[in-house]
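Here's a structure for you.
All protein chains but one are shown at their positions in the complex.
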Amino acid sequence: MGSVSLEGVSKSFGAIKVIHGADLDIQDGEFVVFVGPSGCGKSTLLRMIAGLESISHGSLRIGDRLVTDVEPGDRGISMVFQSYALYPHMDVTENLSFGLRMNGNKAADTSERVRGAASVLQLDSLLARLPKQLSGGQRQRVAIGRSIVRKPQVFLFDEPLSNLDAELRVQMRVEIARLHHELGATMIYVTHDQTEAMTLADRIVVLRAGHIEQVGTPLALYTDPDNQFVAGFIGSPRMNFLTGEARGHVDGRQAVVLSGQGDAVVEVALSQPLPSGTPVSLGLRPEHAQVGSPGPGTFTTTIDVVEYLGATSYLYSGTTTKEPLIVARQGVHTDRAGDQVVVGVPPDKAILFAADGTRLR
Amino acid sequence: MKSRSRTVLLRSLALHAVIVPLALLWLLPIWMMIVFASMEDSAIFSAEVQLWPGDRFIENFHELQAELDFVRTIVVSVVVAVIYTAASVVLTSMAGWALARYRFHGRGLVVSIILGTMTLPYFVVVIPQFIMVARDFGLSNTWIALIVPPLFNSLGVLFMRQAFTMMPADLFDAARIDGVSEWQIFRHVALPLARPMLAALSIILFLHSWNNYLWPLLISNDRSMMTAPVALGSLFGLLDVSWGGVMVGSVLLTAPMLVVFIFMQRFFMAGITAGAVK
Partner (left out) sequence: MRQRTQTAYGFLSPYLLIFAIFWLWPIIHSFYLSFLSTRRQPWSFNPGMTWGRLTQDPAFYNALWNTLKILAIQVPVMLTLATLLAVLLNSTLLRARGLIRFAFFAPVVIGEAAYAAVFRLMFNDEFGIVNKTLEGIGLDAVSWFSNPTAAMSLIIIAVTWRWVGYNAIIILSGLQSIPQDVYEAATLDRVSPRQQFLYITLPLLKPVIVFCLVLSVIGSMQLFAEPYLITNLGGPGGATETLGLYLYKQAFLNLNFGYASAIAYTIAALAVSISILNLWLGRERS
C-alpha cells in the first residue's frame, strides 16, 4: 500500500544532470533514510517522490499506482520541510486544517483529524497560536502534525531536525521513531546526521553525485560497505584509510604492506588473492584500531592531538601527512600529544579497497 | 575625545545651515498654495507680499464650485482611482506571481516586454490608444475609457514579482503537497503574506491615477466626466478666473495625498524604490 518504487529515475536541470537513473524499492511501512554529501541530490530525489520536481526520465510508483506525472496533492504523500514551511498568517489550527479545508473536506471530519493530530503531538494547548509565537520544537511538531492530518501512505522528511538544538533534536528523533511505530506508515527521511540515520533507519540509501552508492541496513553499511566512499561516509569519526601494497596470500588471508606506516605487514581476510604489488587501501575504523604492544601486524605512530570525550578518547596522528590516522581509545588512559603509541590492526576488522575504491572481498 | 566631538558638532551645524533653509524653500510652494487658497484675488495680485493665510478659503471654494462643478470632478477622480487601483492590483499581482513562481515557455519574453515598456515613452502608444478608444470604440467620456487603458503598468508587476520571489518557496510547496490548487495558493497563502507590499503598491497606483493628466485630458473633456486635475488645468488659460478658487482646487487635490504620504511613508517609499531593485 505505502510502498515506493523508483525505476531508472533521473533528473536534469537544463543541461546539468543531478540524478542518474536511480532504482530503489521501498517496502510498505519501511523507514528509509537518504544520506550523502551536500549537493549529492538527496533533496532533489525526495522532491521528485513528492512531485515538487518533475521526473525527467524513469517512473515512480507509490503503492501500486504509477504516479510519475501525478500532482503532489494526489500522491498520498506528505512532507515535512527543514524550514517547517508553516503559513505565518494562520494559527496552528488553521495550519493543520488548511489543506483539508481547501479541498472541501467536511468540517466535522477536519476538526476531528486536527484534534487527533494535536493530541498525538501534544499541541492541544497551542492551537490558537501563530507560528511566530511558537518555539522551534513546537513549530517542528506543528509541521509534523500538518503531515499527519492528511493520513498519507508515505511521509517525506527533508532534514526536519537540522534547525533544532542538540537536545531537542534527540527528543524529536525519539518522537519521530515513536510516530513511525504508531502510524506504521512508510517514511523517507533525508538527513546529514549520522546518528539520526543509524538510529531511525530500517535501511539507509547512500547517495553520491546523483548515484545511489549502496542501500542496506545501518549495520550492513557499517560492517560491510560496498566501496570506499560508503565506508568513509558511514561512521564517525570516519574510517582510516592506510595505503598499502599486496604481498602473499595464504589461507584466505592477504598480506598487505602498509607503506605509509613503516612497512608494517598486516594480514586481512580476503577470498580472492591479489597479484603481488597491487596497490590497495586498507580501511580501519578508529574504534577497531587497538593500542597495544609491538608485535606482528602493528606499527608505531606519534600522537599529534588527543581529544578526551569522557568514556572515549580520540588520538590523532599524522595530521599533517597524506595519511592521517584516528584511533579511538576506551576508558581512562594517560596518552598525550607527542607520545609514541603502538597501533594494532585486527585482521578480521580491517577491510580492503582497490585503487578505484571498489571493495575487495 | 573632546576635539572629536567638537568637529562633529561643527560639521553638524554647517550641515544644518545649508539643509534647513533649502528645506524651507522647498516647502514654500506648498505653503503658498494654502496662503493663496485663503486670499482674495485682489490680495494675491497686490504689491505686498503675503505670507500668512487669510480667511477666504470657503468663499474661494464657492467661486471654484461656481466656475466648474469641482466636487463632481473630485468624485470622478476618486471613483476612477479606486477602481483603477483595485483592478490594477489584481492584474499586476497575478502576473507578478506567475513570473515569480513558475517556470514556463516564454517567461523570458514576457519579462523583457515588461522591462522594455518601462523605457518606452508613452507617446508611442497614446495616439493609437486615443484613436481606438475615442473613434473606433466611441468611448470618450466613459468610465471604461478613463480606467481600462492605463491598466497596463510594468512597475506593479516588477514590484509584486519581487515580493513573491522573496517569500520562501517551501511555503508554497507545502501547500501543493496538501493538495491545494495553484489559484488557492495564490489567493490564500501568497496574497495574505504580501499584504504590506499590496498596500505599498495600492498607494502608488492610486497616486498615479489621481495625478494622471494626459490621458484624461484627451479622453474625457465633457464637464460631467472630467477628472479634477484636468478640470483645474482647464481654468489656467481663462482670462477671468478666480485664482483663489484655483488654489483651493490645488489644495483639495494635494492635501489628501499629503496625508497619505505622512501616515504611510514607509509603504510609500517601498512603492517608489520598487523599480530600483530590478
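Going by the order they are written in, the chains are A and B; count residues from 1 in each one.
Quick note on the criterion: contacts are C-beta pairs under 8 Å (C-beta built on N, C-alpha and C of every residue); 3 or more make two chains touch, one makes a residue touch a chain.
Everything quoted here is computed from the prediction, not taken from an experiment.
Note on the undisplayed chain: of the listed residues B:75, B:166 or B:269, the one touching it is B:269. Residues of chain B in contact with the chain left out of this view: 8, 11-12, 15-16, 19-20, 23-24, 26-30, 32-33, 36, 44-47, 49, 51, 90-92, 94-95, 97-99, 101-107, 110, 113, 117, 119-132, 148-149, 151-152, 157, 169, 182-183, 186, 207, 210-211, 213-214, 218, 228-230, 232-233, 236-237, 243, 246-247, 249-251, 253-254, 257-258, 260-262, 265, 268-269, 272-273, 275-277.
Going forward, only the chains that are shown with their structure count from here on.
Chain A and chain B have Cα centroids lying 56 Å from one another.
Within the complex, the chain A residues that touch chain B are 47, 50-52, 71-74, 77-79, 81-85, 87-89, 98-100, 102-103, 146-147, 150.
In the complex of the two chains, the chain B residues touching chain A come out as 168, 170-171, 173-181, 184, 188-189, 192-193.
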